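Note that one protein chain of the assembly has been removed; the remaining protein chains are unaltered in position.
After this line comes chain A, so read on.
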């Protein structure tokens, strides 16, 4: 603006006459069209405000006046500008300080920001860690729950004391140990070999202790007349240890055998409680009733044994329950076999066999002659007698057989004696020897000296070889004692005949002339020779 003003002033000075430029200027001014020059107009307008009188003085002072006014304006301008400048300076200062604060703030923010990032990072990692730990805790809890027993459970399995009874919980825990063992395969599959083996080992130890305790408990239950219902479950559990299982079954059998046989013997000898029913042995005289009662007792006793065994094995899944029951009941019932067998044998091997046998023997002897049938019967009865003597309580039958033996032996002895009597020629004399007639014996035709002489000769022959005169059939006798008896009785009979004849012949009343020549042997000598 100032420039413009200076230019206006220069333009005004150019109006001063100068040669060329002056003319150009005058021209130019002359050519100027003032109504179109706004600046000039404005300047003139301004001029009109203070150039009011066109006097010389005014004209002379015009320039100065204008310059004075311009300086005034410029001074005014400077003053105003100074104020503005001061205000701007103030603003500047404030903005600068603001900027400073901002920069500081920014810097601090920057610092804080970098600091926070670390914290966040830390927090995040801690959070992750905590998450991880929480998960691990869950896993650990799940693991413990899945693969471990609680202390209470361990106590249940191992028992608080040696005598602690087995409870239902025991089996629950035992099942759990099995489940855990099964689950270890997942551990193996997931590569936790060591853990799997450790868990397996723990469970094995636990089960071992548990089964051992279960086994002892079973043993004691077997001896109880009223075993716990848990025994069924116990047996099922013990299947895993065949040795223990079999020991328990063995104990069961041994105990039950004892009871059964004791019960049987009591039923035989004592009878029921208070004596009713009466002892079975009171029927011993009636074989059918006796044997029937004994079998009925056994028949009655076995179903309860079977039922007990069936219950015992009911839950066993590894074995053939029917077969195991059968063999167990068989072993138990076998105990009464001996007492039953001996009694039945005494009753039946005896009555049912001996009577028909004796009948058959007698029947087959029916067609034979006296001697043959006697020898045959003696042989048969001898066999029968020696067999029966091995048995007890066959007294009656033995007496019967002994009676038949005695009878047949008598007959045979009689036949033998009369045979020998005929052979040695004494048969004819015998009636007179045993019942001597009143007349002298020497006059009796049967007892003439010649006959007596011939008897003596034959007797001598007999004495030298007694066996010759024995009935041939007697050699067939199986029993040497029978043969001895026959021999003895024959000798006794012959010797008693000789004694009698000797005394008769030596009796002068009987009129024998030379008794010592007829019967030279002393009766005592004959007796000795015969025996």
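By our rule, contacts are C-beta pairs under 8 Å (C-beta built on N, C-alpha and C of every residue); 3 or more make two chains touch, one makes a residue touch a chain; residues count from 1.
Note that contacts and distances are computed from a predicted model.
Student: What protein name does the UniProt record of the undisplayed chain give, "Mitochondrial fission 1 protein", "Rab14", "Ras-related protein RABF1" or "Glutathione S-transferase omega"?
Tutor: Missing chain, UniProt protein name: "Rab14".
Student: Can you say which of A:219, A:411 or A:454 touches the chain missing from this structure?
Tutor: A:411
Student: Kindly state which of the options A:277, A:369, A:431 or A:520 is in contact with the chain not pictured.
Tutor: From the options A:277, A:369, A:431 or A:520, the contact with the absent chain belongs to A:369.
Student: Which one touches the absent chain: A:190, A:359 or A:481?
Tutor: Of all options in A:190, A:359 or A:481, contact with the hidden chain holds for A:359.
Student: Which chain A residues touch the hidden chain?
Tutor: 358-363, 365-370, 373-374, 377, 396, 399-400, 403-404, 406-408, 410-411, 414
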